[in-house]
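Here is the structure we will look at.
One protein chain is absent from this view; the other protein chains keep their places.
Moving on to subunit A:
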Amino acid sequence: MVEPSSSSTFSYRGAPLASLPRELDPAEYNESPEKRQAQAERLAVRARLKRQYQLQLNNPHSSELIEDPAMLRWTYARTYNIYPNFRPTPKTSLLGALSGLVPIFFWWYVFKADRDRKEKLIQEGKYKRPFVLNS
């Protein structure tokens, strides 16, 4: 952050929730050579990828779609690669039983109890029919 020029004037501060731009950070201008080297390598990788993309984009012979290998890997991982990486552990078995078996038996019990209660009311004659259907 920049020091105020005088205590009575307005002192510049960055916005509280925004990140400081790289050019305004004084630490940027004191970077070590290793950090500079690493930045240059990353820039080279990015530039290579951008060049690859631009070559595919402007290639007149190539097809209609530029394949994104990251998207292909992501969709493969989300659709076909789940079960090969599954191992039944106590945690997964418990989760499976909780989400698979417990709701079935819970709702079975709820419906059975509700219908038995209604059946008991009907057989005792205490169930008030909501609609009159036979007149």
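As a convention for this text, a contact is a pair of C-beta atoms (placed from the backbone, for glycine too) under 8 Å apart; a residue touches a chain by one contact, two chains touch by 3 or more; residues count from 1.
To be clear about the criterion, contacts and distances are computed from a predicted model.
Taken from the listed names "ER membrane protein complex subunit 1", "Myotubularin-related protein 9", "Isocitrate dehydrogenase [NAD] subunit, mitochondrial" or "NADH-ubiquinone oxidoreductase chain 4", the protein name that UniProt assigns to the chain not shown is "NADH-ubiquinone oxidoreductase chain 4". Contact with the chain not shown here comes from a single listed residue; of A:24, A:43, A:66 or A:97, that residue is A:66. Subunit A meets the missing chain through residues 57, 62-68, 71, 74-75, 78-80, 103-104, 107-108, 110-112, 114-115, 118.
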